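One protein chain omitted, others in place.
Order of writing sets the chain letters: A and B. Residues in each chain are counted from 1.
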Amino acid sequence: MTRTPDSRRNNGSASHAEVTASASDSQSGFVGNTLMGLMPFAVGIVLASLLHFVLPHVIPGRAGPYYSRIVTDIGIAIIMAVSLNIVNGMTGQFSIGHAGFMTLGGYMAAFMSYYGSMYLWGSAETHGGFLGTGELLFVMSCISGGLLAAGAGYVVGLPSLRLRGDYLAIVTLGFGEIIRVILQQTGKVIDNAQALKTGGLSQMIPPPVGGALGFDDVPKYTNLFWVYTILTVTLVVAYRLKRSGLGRAMISVREDEIAAQAMGVNIARQKVLAFVIAAFFAGVAGGLFAHERGVILSPKDAGFQRSFDYVIMTVLGGRGSITGVMLAAGLLTALPEFLREFEQYRLIVYALLLIIMMLVRPQGLLGIHEIWDLWPRRRSTSLPSSTVATSATSSPEAR
Amino acid sequence: MATVHYFPDPLFPPMSDFVQTLITALAIGSLYALIALGYTMVYGILKFINFAHSDIVVLGAWLSYTLAVRILPSLGLDPHNPATVPPFWVAAVVMLAAMVFCGVIGFAIERLAYRRLRRAPRLNVLITAIGVSLLLQNIGQLDFVFGASPQKMPALLPSWELASITFGEGESARRVVLGLIDVVIFSLATTLMLLMQYLVFHTKLGVAMRAVSFNTDNAALMGIPVDRVVSFTFVLGSVLAAAAGFLYVTKYPSMNQPAHAVWVLLGLKAFVAAVIGGIGNVRGAVLGGFVIAFVEQFGAFYISSNYRDVYVFALLIVILLVKPSGLLGSPVREKV
Partner (left out) sequence: MTKPPAITTAEKKTATGSEALLDINSIGISFGGLKAVQNFSLQLPAAGLFGLIGPNGAGKTTIFNLLTGVYEPDSGEIHLASRRLFNCRPHEITAAGIARTFQNIRLFPDLSVLDNVRLAGQLHNRHGLLSTLLRTRGYRFEEHLLQERAFNLLEIFDLQDRAHELASNLSYGHQRKLEIVRALATNPQVLLLDEPAAGLNPQEKKLLALSIQQIRDRFQVAVLLIEHDMPLVMEICEQIIVLDHGMTICRGTPREVQNDERVIAAYLGSGLSDG
């Protein structure tokens, strides 16, 4: 690996040859590398199933469902906060309508699984066991909820081509409120499978998802396994994005739009992409939320209050810090459960936290760092930096 | 659509409905304009959206209520009987007290939170403003403050009919009423706006405000007391917001709890008005207020009242895409 930085031409071809060599190195381990690419997902799924099967036995008795509900809520909150952080933290835009995407996706998912169940099995009860046909329908529903939300994310992201951050905030806030208003105008839920099959398409306009009263009786498929599997996907996506060229481009938009453009970044594309990805995961999280036990999906969920919860999590966690936001989301979801008698004061405390945070530590708890950055770096001899550094110091023609 | 139209052809509704909608739009529009002025002045000077401005409106409204239900019994009147109407000075006292109190709160918010962030990135200030907004809302919801349940504002103004016109005859006759409240709202709001206009464009303080808005650092170098001008702007905006809050609940006495979405939407629409008119532009805010009210009221009437909020935001998005600087705003180029 010795190189002399001669002319640029030589440099280019030298590095080219070298890269080809390293590529053929990796060819032998091609299967291994591909597996490595999928590894985090596998680990996540194993952990999720452990959680799913073990947690109910660790906390026995009547408290079990209560705690697994909290753990479920934490998972959903982390999905929401981490995905919002792609827009607010990494790309430096400011969305305060994330709950709008969540609720839109939730309604879509609930619509599909409820009427899908009705159509296929004649009732809206859960169907099949763990990983059974019912859960398959549920996962498909959540994904389509995510896709619909991603479409909405595209539409909301479009004005960001023309608008600066604070105007965009208003557009996203308006988006959430519009979703709320539109959902209130929907029709009554059809609870009769016979009527559904004979009624034809006209009964689907406006969509029969319950109007202002909310969408009741959605089959309760959400469990720890699915929440934490999807959480894993969200985290891997967020992390890989952050460490990739796309993530760099997003961060450059946050840092300095004009310089980013001058370096060839299509800032409009990056902003819309951030919105689409974030909205997708919010939509999927909405699907999980809609199928959670004890939840009645209602248009209110799209409103700004819920969106603010997620904004606070991202602000406290730190700009673009995935682990910081996870921490904040977990804490802010779990703590109120144990401080129920102070419910009145919850939002006052949140508000004060926001203000004090901005005055004292505006970059958030972890700033731009991840939690492991807090410990001194171990891998000081990682590959490219050290080799290049030594080869450069040994070359007389470095400058 | 849920609204029942009693006329056969929606394109040609009776004249009466048109006139009635016009009156409402003028009254509501002047309220939007009043609130929008607060947003636009703060934006003009500090370049950030004062999210908590709508909560000052709420504060003004709830203070008016609290004062009214205290004052009326001491005069021997029943605050919950809409037929009893107190003398005019009660309304004036309630409104002035609300304005003074909100002015103090506005001053305090700027002093304690925003002033320290004057050199911070805009996003941080926006987040702080959201924090202040949440704080005001939820303190208001506490049991020992305003409480978390809706209330009914006592009638402070008599429900006089100043004028009424009857359109049509016999069965189809419809009467349009011009109420005292609408006239009071419109004239009071207009007076306040004219005062504002005078203040900003014809006084020394107004010159200082415009100088700070143009360039804070240069204004400071020219000897303008920037801090005092900014404080004054907040006080002024809050006073106008309190007046708007008072007038709003006199027109619509059913009051929602402080953190209710209705209030946020009210503030949001006023902000939209400021943006549509061209944020930072005082005349634009007034124009925007009326434009919003007309779109909302006529949209609600002619299309469907269920989607009244949707029209406003649709208009916002159209304006932002077509002319991002607003109707009266001038485009800004970022210095590279």
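Following the convention adopted for this analysis, contacts are C-beta pairs under 8 Å (C-beta built on N, C-alpha and C of every residue); 3 or more make two chains touch, one makes a residue touch a chain.
As the structure is a prediction and not an experimental result, all values here were calculated from the model.
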item: Hidden-chain contact residue, picked from the options A:Ala48, A:Leu163, A:Ile178 or A:Leu273; value: A:Leu273
item: Residue of A:Leu137, A:Val265 or A:Ala329 in touch with the missing chain, whole complex considered; value: A:Val265
item: Touch criterion as defined above, residue of A:Arg240, A:Arg293 or A:Arg361 at the omitted chain; value: A:Arg240
item: Subunit A residues touching the omitted chain (full complex); value: 5, 7-9, 11-13, 15-16, 18-19, 22-23, 26, 30, 33-34, 36-38, 236-237, 240-241, 244-246, 248-249, 251-252, 255-256, 258-267, 273, 277, 368, 384-385, 388-389, 391-392, 398-399
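Rule of thumb we're sticking to: only the chains that are shown with their structure count from here on.
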item: Rounded Å distance, subunit A centre to subunit B centre (Cα mean); value: 36
item: Interface residues, subunit A side, partner subunit B - complex; value: 92, 94, 96, 159, 162-163, 165-167, 169-171, 173-175, 177-178, 180-182, 184-185, 258, 303-305, 308, 311, 315, 344-345, 347-348, 350-355, 358-359, 362
item: Subunit B residues within the subunit A interface of the complex; value: 2, 48-49, 113, 116-117, 120-128, 130-135, 137-139, 141-143, 259, 261, 264-265, 268, 271-272, 275, 306-307, 309-310, 313, 316-317, 320-321, 324, 334, 336
